[in-house]
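All protein chains of the complex are present and in place, except for one that has been dropped.
Going by the order they are written in, the chains are A, B and C; count residues from 1 in each one.
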Amino acid sequence: MSSVGQLSSEPRPYKLVSRVFHPEDSIIRVGAVEFGGPRIVVIAGPCAVESRTQVLQSAACVRETGVSVLRGGAYKPRTSPYSFQGLGREGLKILDEARQQLGLMVVTEAVDHESLELVAEWADMVQIGARNMQNFSLLKAVGSTKKPILLKRGLAATIDEWLMAAEYIAAHGNPNIVLCERGIRTYEGKTRNTLDLSAIPVVKQLSHLPIIVDPSHATGHWSWVAPMARAGVAAGADGLIIEVHPNPQEALSDGSQSLTLVHFRELVESLRPVTHAIGRQL
Amino acid sequence: MSSVGQLSSEPRPYKLVSRVFHPEDSIIRVGAVEFGGPRIVVIAGPCAVESRTQVLQSAACVRETGVSVLRGGAYKPRTSPYSFQGLGREGLKILDEARQQLGLMVVTEAVDHESLELVAEWADMVQIGARNMQNFSLLKAVGSTKKPILLKRGLAATIDEWLMAAEYIAAHGNPNIVLCERGIRTYEGKTRNTLDLSAIPVVKQLSHLPIIVDPSHATGHWSWVAPMARAGVAAGADGLIIEVHPNPQEALSDGSQSLTLVHFRELVESLRPVTHAIGRQL
Amino acid sequence: MSSVGQLSSEPRPYKLVSRVFHPEDSIIRVGAVEFGGPRIVVIAGPCAVESRTQVLQSAACVRETGVSVLRGGAYKPRTSPYSFQGLGREGLKILDEARQQLGLMVVTEAVDHESLELVAEWADMVQIGARNMQNFSLLKAVGSTKKPILLKRGLAATIDEWLMAAEYIAAHGNPNIVLCERGIRTYEGKTRNTLDLSAIPVVKQLSHLPIIVDPSHATGHWSWVAPMARAGVAAGADGLIIEVHPNPQEALSDGSQSLTLVHFRELVESLRPVTHAIGRQL
Partner (left out) sequence: MSSVGQLSSEPRPYKLVSRVFHPEDSIIRVGAVEFGGPRIVVIAGPCAVESRTQVLQSAACVRETGVSVLRGGAYKPRTSPYSFQGLGREGLKILDEARQQLGLMVVTEAVDHESLELVAEWADMVQIGARNMQNFSLLKAVGSTKKPILLKRGLAATIDEWLMAAEYIAAHGNPNIVLCERGIRTYEGKTRNTLDLSAIPVVKQLSHLPIIVDPSHATGHWSWVAPMARAGVAAGADGLIIEVHPNPQEALSDGSQSLTLVHFRELVESLRPVTHAIGRQL
């Protein structure tokens, strides 16, 4: 009978990302920004780069609130081939303009070898999205850049598989990895995904890598973003990535989960006492 | 094609528990304790009542830290018929002794009509466990008591089904309901369940009932209880229920998820600044 | 690190229902009907007993097609307290009339100790529904009757938990248990549940108990019932339980998943060659 219950397969020996072999916390630097240190890093910006105006307006607001990393997708993995697929190279240039104008760091997604080359050239941090978490060919490629990587958890990835995806990147030469919990797929339909905040203490125990939380994609609804952002920080996350849009109702993707600039400012203010309560700063 | 996608079935018109029909937050009183008010309520104690000494020792510690509600199971729903099933009526008397000796409120589980009668007589609050969340016969019975009810979310219950279970209780005459998120079943195996903290803001939007969090059953491992307790409070929960055992390694059930008395005291101290950070008290 | 991965908790030593201790298949008899023998048993009838006419009409049709077990709920566990809850004792009498008139065996659900007493008196086989699979108090009670039990798998029960629920019944004195796979809860929303047909060979390997399949509740849509019924038989199931309604569009519950009498006859005809193909009979 015992053989029946033992499908769990091969042991999962992550090494480079394991806390066993590297007991102290890793600090990953993106310019002057440090992930994994005492400061909570907030990344903010629109889901997709839609226009120069939209990005510059969001970026200015984000900058004002003290945020130093801008997000925005130029290459968008969309469920439907008929949905807006991103501005591509043009989008990267718009992000670059915001960066130069406002002194922001930029993180944006690469979806294949071709876009990776451009993103690595124009951005400060490369995002690997949930749908590509086990695109091993892409993981190997980002492993051979030196760029900091933001590795989102797959839609239904186990924590072991996620750390193994990080191990791919590290094993191919790039130890600069920040993990991002963005909700997992469950039977519950009220929220877009189920934000698995317990992944934070589990990952902290297993690995030395920093971990941040994306409450926007996880909940799928702007009004639930703020409480889950505060909860993420209280659970021990090293940062947050938040969708902000100057006019959510006109967003080309994910409008319902984007905060307005006003709500985003309120959120940042409410985060301050929570970060202090757990002995960290914003 | 549209008919294929519309299996979602009947509308779910909860009324009595809906915020639409009762916009202000409900406050549920158990003695002098108020669930749903500005104070975060902490319930603590062992998973199961095992002996007089174990309960009195846990209760004294819990009392010292300022906790005013004691938990402990006299009737234990166990997966195996060969596991310890609880002390039953004897367990209720032990809990009652702790209550009288220390001035604590007691919450304990009822598993059928017979145990409900005893629990309603001896305890201050009746717990309906996850496995009985859709035991509608039991829900109707607790609906006809006047006792405050702690209604745990089912192992794989949707938020709608959970609120409908509360509606059963309310519709049968008892509006004194406190909800308890205790983790849902997912594919992730590191944690015993996946604590769904986003259920807190969702429930707060849909219902006026108080909601608390059980990080012990959710994570299944004592070292993850404290961060998830802090996260629950930051997410807006009205309280916590925590497993504490004087000697977790000898516990007859769920030892791995129980805090020692020392760790529990540390947790309570760490909760104070978090509750203040979100404008509440402990 | 290893301690982190070992939450799977206590071993699960089912004994009485295990094939290790009882290598040959069990045959469970309900009158002249044998579950677990060479013949595939088909149970059919309406979801709920709604009226004398509806039951007698369904029963007559079912009888004509050679079916010898009638299903129909007199006590209905419904998600909402405002939905039709079943005719209760009156419903049992209607089922009994169909039984006497047509020589059918009757299986119907018990939801608590009180209804169990009546069901055990009036029906030939007692169904324990998915929502009560871990209602251990009820399992103990059916364990002390001698009635054959139809034990449905819980909405999100593991195979181990399901066999442990059967072990409860057996350990309390009743070995007459037939298991019923009725779909599990997953993220997929097209079907009401996800029919886990691989549970059949797994259960057959672990246990000597017969197992049948409920494609009606599993798929939630009448047009998918027939292919899944055929697949269940091909996977090795010992029987099927099918919802049939003289007029599905007027059913008080689960109309969308009920077959008309005409479609049911077609299904039974299509099952014959499949049962022969795997060396069994209908």
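The criterion applied here is as follows: contacts are C-beta pairs under 8 Å (C-beta built on N, C-alpha and C of every residue); 3 or more make two chains touch, one makes a residue touch a chain.
Computed from a prediction, not measured in an experiment: that's the story for all the values here.
Contact with the undisplayed chain is limited, among C:Met228, C:Ile241 or C:Val268, to C:Met228.
Remark: the omitted chain is touched by one listed residue; of A:Thr53, A:Ser137 or A:Gln281 this is A:Ser137. Interface note for the absent chain: among C:Thr53, C:Gln100, C:Ser144 or C:Gln205, the touching residue is C:Gln205. Per the touch definition above, the residue from C:Pro13, C:Gly103 or C:Gly189 contacting the chain not shown is C:Gly189. Checked against the hidden chain, the listed residues A:Lys93, A:His172 or A:His263 yield one contact partner: A:His172. Interface with the hidden chain, as seen from subunit C, comprises residues 156, 158-160, 184, 186-191, 194-202, 205, 218-219, 223-224, 227-228, 230-236, 270, 273-274, 276-278.
Residues 1, 4, 18-20, 156, 185-187, 189, 202, 205-206 are the ones on subunit B that touch the missing chain. Remark: the residues of subunit A touching the chain excluded from display are 4-5, 7-10, 12-14, 77-83, 111-115, 131-132, 134-138, 154-156, 160-161, 164, 167-168, 171-172, 185, 189-192, 220-221, 256.
As a convention for this text, only the chains that are shown with their structure count from here on.
Of all residue numbers seen at the subunit A-subunit B contact, over half occur in both copies; the interface is built from largely matching residues. The angle needed to superpose subunit A on subunit C by their Cα atoms is 180 degrees, rounded to the nearest 5. Rounded to whole angstrom units, the spacing between the C-alpha centres of subunit A and subunit B is 33.
Subunit A and subunit C have centres, each the mean of its CA atoms, that are 46 Å apart. For subunit B, residues that reach two or more other chains under the stated contact definition are 156, 160, 189-191.
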